[in-house]
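Read the structure below first, then the notes.
A single protein chain has been omitted from the complex, and every remaining protein chain is retained in its original position.
Up next is subunit A:
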Amino acid sequence: MLQAIVIGGGATGAGILRDLALRGIKAALVEQGDLVHGTSSRYHGLLHSGGRYAVKDAESARECAEENQIVRRIAPFAVEPCGGLFVRLEQDDPAYAAQWVTACREAGIAVEELDVDRLRREEPLLAESVREAYAVPDASVDGWRLVQGNVAAAEAYGARVYTYRRVEGLLMSGGNVAGVRLRNLATGEEERLEAEMVINAAGAWAGQIAAMAGIQLDVVADRGVLLVYHGRLTSRVVNRLRKPGNGDIFVPTGSVTLLGTTATPVPDPDDIRVPAGEVEELKRLGAEMLPLAASARVLRAFAGVRPLYGSRSGGNTRELSRTFVVVDHKAEHGVGGLVSIVGGKLTTYRLMAERVVDVAASHLGVTAPCRTATEPILPPPDRGAMARITSLVGTERARAVADRHPASLPDIIRAMEEPGGRQIVCECEQVTAGELVGTARSLDNPSLGDLRRRTRLGMGTCQGGFCGYRAALALVRADLIPASRVPELLARFQAERWRGVRGGLGGLELRAAELNYALARSQLAMEPEAGGVGHD
């Protein structure tokens, strides 16, 4: 019998699962889609230094500053320690900047003033109007890898993970929550899981879960649109040094740069539409910091929803705190067996997990302390494995592949060593057939989207136009999917990619998308839906 069920396979849920497992609690995680697909991969990938919240939200700032250091230490495979900048432009208020520096120092954030002329040589695309610049310990973090690492660590301690299961209801026993009723989205069957505790970490969907127990939980789904630029525009994160607003953060990550974000409260957490006006606004605001942002190629636009905790009244979600709240529904609403965690952000996922597991553990009578801050999530990659993969694909690519697959490297290497395993399937992101096949072997009937999140397949220049069908072919050849599934897999994959382009991008990216569309129609007799299903 399970002691705890975690609802939600984002960073928070995965962090909770690992924390539970490390404390010796028998736990399982349920997720309505693939791991990470909801919010933890639909954001800018910034590991906050805390600087962004220093003035307005000191508590969040302090949490970020501390957790930033911890995440770097425990998850080096997921963090690119590129560093960050806060730049004040000519038109921005110098008084705010001064206030910001003081607030950062008080929150324990290491800020260092930089010489603007020197900085311009290092970051040549920065606007001429930069007047002040500060270095902060921002970094970029890959939500997928972080979650994958946490889940793998938890599984090593006996935890279970059930993806593509939608929670349809809570099992109740004498007014208390005693488990979940699930719909297996792959088979359509209903499943039941019983446990002493259910931990609601469903993020933007947390209000819907609480409602199943008749509880009102105020979670605002706050939709943010982001742009993915085709190349690496800066070497460091660039934040605008003024009151947080739209379009004020660039995050370089891997081969792309993300610009975020907007903030629009939406009634439905599944609403991840990208209004064309928000794309234009982001480009215009981004160009104030990096003029090239107005004209550089944007690969796609996408949206995610922030789960903000607070009242639904009042329009400006920027005013809601970015900190998190643990709600013990037994104490608050008299419903036992259910704890919710709402608000927060990816940077503080571990702390959020620690706090909610503290509450759950006390209900379960478990006294083992939290160890997640001190223990690395995964051991560093095995030296022998690194040597093998380096000999296969060279030093730089070996590093990238090892980081992409922190927990399953040996399987990947085995597949890469098979005949044809080193053949490049996705050129833009240099994904080999072996990496794809090795990843797919660990999944049950994977979609191309599942593989995309794990390998970066289709996330580069061609947005899946050329690599999608190559990948499907590689999977069929390796006997991982039946050939009959290929049309449906491709259609879903491409529909999601097109959705990111046709939502309001023009120029080069639209030309590329139309080329892909034409290829699919003329070569594969596909009529993909430009609207797309989303969330793949």
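Criterion: contacts are C-beta pairs under 8 Å (C-beta built on N, C-alpha and C of every residue); 3 or more make two chains touch, one makes a residue touch a chain; residues count from 1.
As a convention for this text, contacts and distances are computed from a predicted model.
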item: Listed names "ABC transporter permease", "DNA-binding response regulator", "Sulfurtransferase TusA family protein" or "Glycerol-3-phosphate dehydrogenase subunit C", with the criterion being the UniProt name of the chain not displayed; value: "Glycerol-3-phosphate dehydrogenase subunit C"
item: Candidate in contact with the missing chain, chosen from A:R62, A:H230, A:R322 or A:H405; value: A:H230
item: Options A:E194, A:E396, A:E418 or A:E488, residue touching the unrepresented chain; value: A:E396
item: Selected from A:L292, A:A385 or A:M526 as touching the chain missing from the view; value: A:L292
item: Full-complex contact with the absent chain, from A:W100, A:F324 or A:F466; value: A:F466
item: Sites on subunit A contacted by the missing partner chain, in the whole complex; value: 230-233, 252, 254-256, 292, 295-297, 394, 396-397, 399-400, 424, 427-428, 430, 460-462, 465-466, 508, 511-512, 515
